[in-house]
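One protein chain is absent from this view; the other protein chains keep their places.
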Amino acid sequence: MIGYAFMGAAHSQGWRTAGRVFDLPRDPVMSVICGRNATAVRTAADRHGWASTETDWRALIERDDVDLVDICTPGDSHAEIALAALAAGKHVLCEKPLANTVAEAETMTAAAEAAYRNGRLAMVGFNYRRVPATALARSMVAEGRLGALRHVRVAYLQDWLVDPEFPLTWRLKKELAGSGSLGDLGAHIVDLAQYLTGERLAGVSALTETFVRERPLPGGPTSGLSAVSANGTGQVTVDDAAVFTGRFTSGALASFEATRYATGRKNALRIELNGSRGSLAFDLERLNELAYHDGTEPGEHAGFRRILVTEPEHPYLEAWWPPGHGLGYEHTFVHQVRDLVHAIDEGRRPEPSFADGLQVQRVLAAVEESAEKNSVYTPIAV
Amino acid sequence: MIGYAFMGAAHSQGWRTAGRVFDLPRDPVMSVICGRNATAVRTAADRHGWASTETDWRALIERDDVDLVDICTPGDSHAEIALAALAAGKHVLCEKPLANTVAEAETMTAAAEAAYRNGRLAMVGFNYRRVPATALARSMVAEGRLGALRHVRVAYLQDWLVDPEFPLTWRLKKELAGSGSLGDLGAHIVDLAQYLTGERLAGVSALTETFVRERPLPGGPTSGLSAVSANGTGQVTVDDAAVFTGRFTSGALASFEATRYATGRKNALRIELNGSRGSLAFDLERLNELAYHDGTEPGEHAGFRRILVTEPEHPYLEAWWPPGHGLGYEHTFVHQVRDLVHAIDEGRRPEPSFADGLQVQRVLAAVEESAEKNSVYTPIAV
Amino acid sequence: MIGYAFMGAAHSQGWRTAGRVFDLPRDPVMSVICGRNATAVRTAADRHGWASTETDWRALIERDDVDLVDICTPGDSHAEIALAALAAGKHVLCEKPLANTVAEAETMTAAAEAAYRNGRLAMVGFNYRRVPATALARSMVAEGRLGALRHVRVAYLQDWLVDPEFPLTWRLKKELAGSGSLGDLGAHIVDLAQYLTGERLAGVSALTETFVRERPLPGGPTSGLSAVSANGTGQVTVDDAAVFTGRFTSGALASFEATRYATGRKNALRIELNGSRGSLAFDLERLNELAYHDGTEPGEHAGFRRILVTEPEHPYLEAWWPPGHGLGYEHTFVHQVRDLVHAIDEGRRPEPSFADGLQVQRVLAAVEESAEKNSVYTPIAV
Partner (left out) sequence: MIGYAFMGAAHSQGWRTAGRVFDLPRDPVMSVICGRNATAVRTAADRHGWASTETDWRALIERDDVDLVDICTPGDSHAEIALAALAAGKHVLCEKPLANTVAEAETMTAAAEAAYRNGRLAMVGFNYRRVPATALARSMVAEGRLGALRHVRVAYLQDWLVDPEFPLTWRLKKELAGSGSLGDLGAHIVDLAQYLTGERLAGVSALTETFVRERPLPGGPTSGLSAVSANGTGQVTVDDAAVFTGRFTSGALASFEATRYATGRKNALRIELNGSRGSLAFDLERLNELAYHDGTEPGEHAGFRRILVTEPEHPYLEAWWPPGHGLGYEHTFVHQVRDLVHAIDEGRRPEPSFADGLQVQRVLAAVEESAEKNSVYTPIAV
């Protein structure tokens, strides 16, 4: 694994736990973790249970005891590492967003395709597909329970930037993060909406905004970030929020919102699908629940029902606790490992593939293009 | 009162009840109700408690015992009746939308302004301003509890058109209804969003859609509606749904959705406001509740609180029941009468004024223009 | 109508509105309202729309233009008035609780039975049977949707006595109110639980408590209430709260709670029924909703559904507004009038009858007896 911050910790939980809970065809071995700071990576290895460390990701990729490379670094390094890892004959799990640009994502997708022909697999880490409730929603859509899709309503609401004194972290600099709410939160909801519906977005119309354009520097004026103003602040160069509408290929209308300024909403990824035969609704803040309205029931007794997605017949639940004993955020990473290990064992393409990640990048690029061009409706390149 | 269908019944409840519950400076007398069908209007008068009937609205307007004309007809006749009533020296309460076109609304607004100088008042019936929870929300925003506004998230979701066999009523014909979800539901949410925020929309970017373009005729092929196809169906000529984004004058981002295809959502007018100091959320399906997040509280104990808006200190509640004994939809019309009677007694402009109604029409016109022009961002005329 | 306080206002709304909304076989005429203070009752008559007034209820009962007497006085006068009204050949609607003692209720029930043989009807005002959601729940239970009943869980939670400085009103004096939370709130939930289940309680085990035993006198030390202490306070002589368990005749277990000390709960009458085939749950603070779990559905898609009880096929809704346009507390009184007028027209016993009211009194008496006897299980007299 390369990277050991928030995502590194979460992925480590996944690697450490999957084989303890699920019957896996192969046992993951946590060989080596890599980071630039030798002391810090040593501490992370001890904490998270990795057997050894490297400080140069190229060294990690060359090791014979590494079959799979898990990339948990910021987006600007995804392409370089993933391409090298695939070239070295490793399987790759790459955190989202796949890359900071469409061009990088295209190269990565081509490389993944070539690697697949050599028996190497590549997957992108859209972990919210692995919440039992979203996986159940996907299967219900696939069974036709919603009928013809009419509306997709999605928002990913956080609030950690509301305070204008919150410092200018790397996530607020375009050269490092690629984009702001859009790439971070927007990538998740675009992928999830397309996954759940089984459809692709055909085009979008977008508005983006940066509400607080200047913020204090994290380490003061000498921190090395560009565009430092005299008073120890720097420019925010990414979007704070994005709202966009769109059409799915079937003609359904969609609305999306990604923001870090929704005061009081901590991690509210909400999605609702309305179809001619039924509706589904989900909120990540209550991740063990799925709301379902069966539109074919007589009106007298119909209503949105709250399915507690903790029954043994629900996705991933066969291995966990009795009904009503809920799971949490980190379990998505356990499930991700389980699915990836099965895919590797069976030699089949894991989902979401790099091609899926590329398509999400294309949507995000269209969102940015529309926002720059007066919100004009912008088709998604195929 | 002119018109006696759904809105006529609701307004009658308002006129009949307001003086029984509130201390009004003047006692409304329900003199006369007007409708084209003499038998039907007689039945309606008996049912709803009107003293007499007319079949020609011009006759009603000329009566000396009429001080105020309440217009509950479809939108295509609002302008003509309102102008005549104002010219005849009557106060006017006009159902929303103010008119079917911006031009009509402008004429009406000018007439209202002239009438005001003669002591006659005109009000438009955006009754959702009179839910105690929305009135409370407005006062909390005005007190500065939200700080700088960042996001406005609004949807008005109904589902009565999901069934493609639902017949082609007048509401689905452009020549009668003006527009579809947009004019009916969209007018409400545009007004409510502007009212609650105390701001105006500066511009919008929109998508509209008609999902089911042909529907069975209500009375079969001879019903007289135009564009009848051979098999007894006719064209739907209004929008089924509209999604649009926009900017408020302060720079806040907004997203709007109006639809009659949200399976399982019956009357879900939902609005959420996020500001730098707090947030508010409301859902008409739970109209006695207002959710409030105070962003200035310490994070450890902060959270969205559910205010049950039934305390005596809440708007309109001084006259109703003890705490927790909720009100319903029709009470908005009682409150509307109360506020209008007070305004007349005090000779001050009631809100929402025709000018407010006009401004909503301008937003809706910009939505339609944007939808026609590839969703391009369209400023709202001032 | 006799009495014109809170219940008088609510009942007046019912009498005034029922014929405006429902097709009634007979038109109620609001002839006369009675109260001891001539000025106050005159004001009430004007406010609520009664044609004339009386200051002596015996005079009201003797009037020929009175066919039905609606008793909205405190419980200590119910028996005397009801017996006189029935003897005078009037129909009677009596507010709950039917009486302050079982003996009074027995006499009233016998009188009601005798009157019925003479074509005069008597009904007790348990208005919460007339919430559309509870009426729907009753019909679902009667259809067998719950199967064998296992659990009944009921609470009626208010909080208006939390403040120890709240004054000693008549409701806190045993000689006037009969009992405290038990007679006021407990009567409602015992009736509702028995109505919804279609079963009777067989026995109870109870605890009661008075948390604040001394309170300031409303008008100071000269207000005339007994037991005035030197410092201007008086004794609370009723229960503040009651909790009790019980068995229904079918063997189902029940738990009940009635309190005015549930800080933050304003009017939370909550009831949940669990049966072998399904469950139902209701909360008066969200009175337009009924939660239903169909236990016969496959576990994968099962869950409590939120039925919005606003569809035209729901009880009482045929006459009101479109789906999702909710009703409020006072509508229960409109429905009560509707049902009573139909019963009178058809000459059939209205429900709940005085016999139903008597049975509730017997349950409350058993609760008090159990609480006095160390909570021992106390059977309900039949």
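Order of writing sets the chain letters: A, B and C. Residues in each chain are counted from 1.
Assume a contact is a pair of C-beta atoms (placed from the backbone, for glycine too) under 8 Å apart; a residue touches a chain by one contact, two chains touch by 3 or more.
For clarity, every value in this text was computed on a predicted model and none was experimentally measured.
Which of C:54, C:104, C:191 or C:257 touches the hidden chain is settled by the complete complex: it is C:257.
For the options B:64, B:165 or B:300, the residue in contact with the chain missing from this view is B:300.
The chain not shown here is touched by just one of A:273, A:287 or A:358, and that residue is A:287. Not every partner is drawn; the one left out touches chain B at residues 136, 140, 292, 298-308, 311, 313-314, 323.
With the whole complex as reference, residues 148, 150-151, 153, 155, 157, 159, 162, 164, 205-207, 209, 211, 241, 243-247, 251, 253-255, 257, 259, 261-265, 274-279, 293, 295, 302-304, 370, 374-377 of chain C touch the missing chain.
Counting over the whole complex, chain A has residues 6, 10, 12-13, 16-17, 20, 47-49, 158, 160, 265-268, 284-288, 308, 310, 321-331 touching the chain that is not drawn.
Methods note: only the chains that are shown with their structure count from here on.
Ranked by separation of Cα centres from chain C, the top chain is A. With each centre defined as the average position of its C-alpha atoms, the distance from chain B to chain C rounds to 36 Å. Counting only residues that touch two or more partner chains, chain C has 308, 323.
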